[in-house]
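A single protein chain has been omitted from the complex, and every remaining protein chain is retained in its original position.
Right, chain A next:
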Amino acid sequence: MDVVLSQIVKRFGPLAANDDVTMRFAPGTIHGLLGENGAGKSTLMRVLCGVLAPDGGEVVVNGRACPGLTPEGAGALGIGMLSQDPLDFPPLPVWENFALGGGPVLSRSQAKARLAAVCARMGFVLPPDAPVSRLTVAERQQLELARLFDRDVRLLILDEPTTGISPAQKEALFGVLRAFVADGERVVALVTHKLAEAKELCDTVSVLRQGRLVGSFAAPLSTTAILGAMFGAEAACAVGAVPPRPAPVVGGEALLRVTDAVIADEKIVLQPLSVAIRPGEIVGLAGISGGGQEAFLRGLAGIAPVVAGSLAVAGRELAGKPATRFLNAAVHYLPASRLEEGLFPGLTLLDHVRLAFPERRAEARAIFAERCVGRFRLTNLPEAKAARLSGGNQQRLLLSLVPDDTRLLLADNPTRGLDAASIAQIWDHFRERAAAGAAVVFFSEDLDELLAHAGRVLVFFNRALVADLKAGIFDAACVGDLMTGRTVPGQAVA
């Protein structure tokens, strides 16, 4: 299958998400689409599979232009997309999800037989009668892949497929993709912001920056050339430089002491766990989706209640106390969905400052100028509405609203969806906070990032804290195994 995107233009209001992009997906290749968050990769792929209608340009499949492409039409042509967040129906069983959408209506026995056949071919193990809500992210990906393979997809688009799965699961996925294109006829389009993945898997790579195609490369891929294209020449040096991993903090009084605590979040209840965190530590939480690390973070923030055991911050017992008591104890939480959980979309930035520092609201303008603009380099006007902020500026605003005397800073995916400059600023800020004596606890779905910035790693699997690793003795493979429940002999377990 030979697919060409020709001079695609897609605008959202004043923003050109794709600006005159032309690229070809040749048969039998794995084609990488690289770029920073917000570069326009996902938009281009949505145009390709008919979800978005382009404002200009055309999609040419096997030499024939396809105007007015719809998701159904793309499916009929053999174009299928595995989206970043699984688009399935969690309460329905696996076989029903498999049978739904884009194919003939199948009876239960037919659907199960076809599911079994695809799974056998690809080496997947999926229980047909289990509800999808019980599957891991990797298994939900496999289910979606099985569905697409069953519909005989010719061009398979994957949008950031390695987010939220372990390194071992990633290797398995890459094996499946290589087998998929081995017949020299099918094509894979892999959307990613990670250069290492592209280098490992892709035959050709296209790089997008700010909606424009800025470079195309064929294997063997050169790291410096691609980084230069992704970030611009001068920024690439800064991105390439990895900061030193923080040294583990030993000795001293614990700031946070959790003893046999049972944390009950909305959907899951964690096994009793005990851990102590000292001032100055930067602690990363590792785990796959459903492992319990997010619930743990929300428990530390006072959002998910601690129903048994003890949780004390600086000697103050907080288990079972309302979230305001956690705030009074200088515990602050940065949510992963910033606009949905942390900000007020219709209020101005100045109003946010007034709400965050009510006792000093008369000086809100001065605080905004000194704090938000001066220290956190927020580039918006004080009268702007929060809904208009870019992801990076949303996080800058949230960080600037966290008081300086915060002792325990909790962050859920603090860099998700941000550009490289914002990401670097956030890690610098966390290190400053830790140096000033606060403890930072964060969770990141990106294991490489997590290991690069954490001085200590707590690994969660199956609703339990399974390992407490000090810096220096962990690597990605070992943490990945712990995350997915493979025990490592001789490993210190908390």
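Here, a contact is a pair of C-beta atoms (placed from the backbone, for glycine too) under 8 Å apart; a residue touches a chain by one contact, two chains touch by 3 or more; residues count from 1.
Quick note on the criterion: contacts and distances are computed from a predicted model.
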Undepicted complex member, UniProt protein name, chosen from "Phosphate-specific transport system accessory protein PhoU", "Zn-ribbon domain-containing OB-fold protein", "Pyruvate dehydrogenase E1 component beta subunit" or "ABC transporter permease": "ABC transporter permease"
Residue of A:44, A:295, A:356 or A:441 in touch with the missing chain, whole complex considered: A:356
Which residue of A:217, A:231, A:333 or A:443 touches the chain not shown here: A:333
Given A:92, A:347, A:424 or A:477, the one touching the chain that is not displayed: A:347
Residues from chain A at the interface with the omitted partner, ascending: 12-13, 15, 17, 303, 323-324, 327-328, 333, 335, 339-347, 351, 354-356, 358, 361, 387, 401
